[in-house]
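My structure is below; once you've seen it, I'll send some questions.
Removed: one protein chain of the complex. Kept in place: all other protein chains.
Letters are used for the chains, namely A and B, taken in the order the chains are written, and counting of residues starts over at 1 for each.
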Amino acid sequence: MTSLTLGEIAVRLGCELRGDPDAVVSRVAPLGAAGPGGLAFLASPQYRPELRATRATAVVLAPADVELCPVAALIARNPHAVFARAAALLHPEPAPAPGIHASASVDVSAHIDPTAMVAAGAVIGARVRLGAQAQVGPGCVIAADAVIGAGSRLVARVCIGPGVRIGSGTIVHPGAVIGADGFGYAREGAAWVKVPQVGSVEIGADVEIGANTTIDRGAIDDTVIEDGVKLDNQIQVGHNVRIGTHTAIAACTGISGSTRIGRRCMIGGAVGIAGHLEIADDVVITAGTSVTHSISQPGMYSGAMPGEPSSTWRRMVGRFKRLDSYVARIRALERAQGLAAADDKGRNSGDD
Amino acid sequence: MTSLTLGEIAVRLGCELRGDPDAVVSRVAPLGAAGPGGLAFLASPQYRPELRATRATAVVLAPADVELCPVAALIARNPHAVFARAAALLHPEPAPAPGIHASASVDVSAHIDPTAMVAAGAVIGARVRLGAQAQVGPGCVIAADAVIGAGSRLVARVCIGPGVRIGSGTIVHPGAVIGADGFGYAREGAAWVKVPQVGSVEIGADVEIGANTTIDRGAIDDTVIEDGVKLDNQIQVGHNVRIGTHTAIAACTGISGSTRIGRRCMIGGAVGIAGHLEIADDVVITAGTSVTHSISQPGMYSGAMPGEPSSTWRRMVGRFKRLDSYVARIRALERAQGLAAADDKGRNSGDD
Partner (left out) sequence: MTSLTLGEIAVRLGCELRGDPDAVVSRVAPLGAAGPGGLAFLASPQYRPELRATRATAVVLAPADVELCPVAALIARNPHAVFARAAALLHPEPAPAPGIHASASVDVSAHIDPTAMVAAGAVIGARVRLGAQAQVGPGCVIAADAVIGAGSRLVARVCIGPGVRIGSGTIVHPGAVIGADGFGYAREGAAWVKVPQVGSVEIGADVEIGANTTIDRGAIDDTVIEDGVKLDNQIQVGHNVRIGTHTAIAACTGISGSTRIGRRCMIGGAVGIAGHLEIADDVVITAGTSVTHSISQPGMYSGAMPGEPSSTWRRMVGRFKRLDSYVARIRALERAQGLAAADDKGRNSGDD
């Protein structure tokens, strides 16, 4: 934790201050629970009652809300982004000491920038290159020929496969595995012949990869994660997938091999995307959706069936399974009514 | 394995014995496959035929089943719980030798209880505190300021983030990651600004956390797992979630940020729970359900559509997609029949 005056924050983040520039904040805090020294923000108009009652030292908010604020206000057109940056100023990541821990195992042919950090128990293979200020946390394993860009951070116990290239400023959380073999086999009789996965993985700059997420190496070409992509925990990315810049994907989503996802997409949790699809730029997919076809138009897509009390759900499933019989009954009624001929919309093609 | 007489077991577990108190058992075994020295139990009345034929040395069962038992019987009102305790007596976990393995890296400012165990390759950060008899297995990484309570056990390769606090008697299985950053960003144009995740995680006592499960640190406040919670493998718990005491959750379930789950809930596998919801106490959610709204009443909730032969399923999906047209046909029939006016339940509001 660091203490800053409101004046310093306003100057550094380029926002307008209404209030005492010498007042000091030392931590971020929720609007409703903040006390002296706390910096809060107004996330949405629904929290205006909490704004009126806040005891924070200052609040980051939009111009429209400034009149409601009983304490100092940092006024920004994008309060969330300004709050994020203020939080980073107040809660800086501890700067690790550069150097290689005595318990790490580093191949003699690896090139470790003198400003990089290699923590206890890390294992670094032949010809690996670590850029300036790169951080390899405890227990990470980096296989031969991988490249970790400047300022990138493998938090702990990350596994990087052979030849994987990671850009600058990227964060990889514990347990993530980047560059394991893709799932490729040729069937031969009853058995499977492994198809060697000779591609690798290319990760851009300013990417973040969540805990226990897995990104497989390509079969022949590389799997590619472009700049600015944000992946949550326990995501599975199959071989030869490409994810476009600034796309964000929530936890537990799986993307099958060779699918290409566009730029600036937002994909919810537990989404399943089949292989060999193309998803356009600016597509939003809500949580729990199964995507089985390519999506060529921007927009929002859904497919999760919301849960119900179990007895209701069982009844609904029973209805669903008997849809055939209901349609047959509609058709019988139409015939009895003499409607079928008058209202025929291809129903007699057998596809009604 | 340990050998015990039935008399010892009956006394230690407070249950009634029918049979020779000096008979010896040395292992648990399935009712149908047990042989001499085996201790079995009757899980449900459907296994009574196996009870009648069992060759176990003794069986744990309910009073109602004792007459059917051809061998010695340990009689309990809760046979499953008594069997669980008997199994723990017969198959005690090996007691690790206290002390710090030579290959572990322990920060000088950490406080390790003299009765605690730190295994090979573990890495323990600044100011970490390990309680009495706490066990840190091989390859675990514990970041600065974390606290591991007395008797808790991190089995192997567990990753504990900065400031995480774990109560006593808790077990964490390999690959679990507790306290990685939550998935929080502010959008700014096409890009994402990381919101520092300055909360941590608080885990209670007698909790069990499965292999490769991930529990994210809070954005500002902490993520909280209360006493006695049981989490299976590959569960994802988002930032600022709270899970109430004695709730049990099966594998592959994901819980989005800021959702609060009540006490004594039972949640099946592969459930997806959206963010910012409230789930009441004593709620049961069956496997595969998508939960998109808060649940305020105890009871059982479901939402998984059971699979079918693919040709049947494709037909059902086709029917589902044409529901609009079927409803239009029902309406046309009602008009032709003159029923619409007589049986109007708001259907003409456009929401029929």
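Heads up, the rule we're going with is that contacts are C-beta pairs under 8 Å (C-beta built on N, C-alpha and C of every residue); 3 or more make two chains touch, one makes a residue touch a chain.
In this text the structure is predicted, and so the values were computed from the model without any measurement.
Student: For a quick check of understanding: of B:R55, B:H101 or B:R260, which residue touches the chain that isn't displayed?
Tutor: B:H101
Student: Looking at the whole complex, which of A:V11, A:A64, A:A132 or A:I220 touches the chain that is not displayed?
Tutor: Answering carefully, the residue with contact to the hidden chain is A:I220.
Student: Pick out the residues on chain B that sit against the missing chain.
Tutor: Contact residues on chain B toward the absent chain are 27-30, 33, 78, 80-81, 83-85, 87-88, 91, 94, 101, 103, 119-121, 137-139, 155-157, 171, 173-175, 206, 208, 210-212, 228, 230, 232-234, 245-246, 248, 250-252, 263-264, 269-270, 287-288, 304-310, 313-314, 317, 320-321, 323-324, 326-327, 330, 333-334, 337, 339, 343, 345, 351-352.
Student: Residues on chain A that touch the omitted chain in the whole complex?
Tutor: The missing chain touches chain A at positions 103, 105, 121, 123, 139, 141, 143-144, 157, 159, 161, 175, 177, 180-181, 183-188, 190-196, 198, 212, 214, 216, 220-221, 234, 236, 238, 252, 254, 256, 272, 274, 285-286, 289-293, 299-303, 305-306, 308, 315-316, 318-320, 322-323, 325-326, 329-330, 332-333, 336-337.
The working rule: only the chains that are shown with their structure count from here on.
Student: Can you tell me the C-alpha superposition angle of chain A onto chain B, nearest 5°?
Tutor: It is a rotation of 120 degrees, to the nearest 5.
Student: Return the distance between the CA-based centres of chain A and chain B, expressed in whole Å.
Tutor: 25
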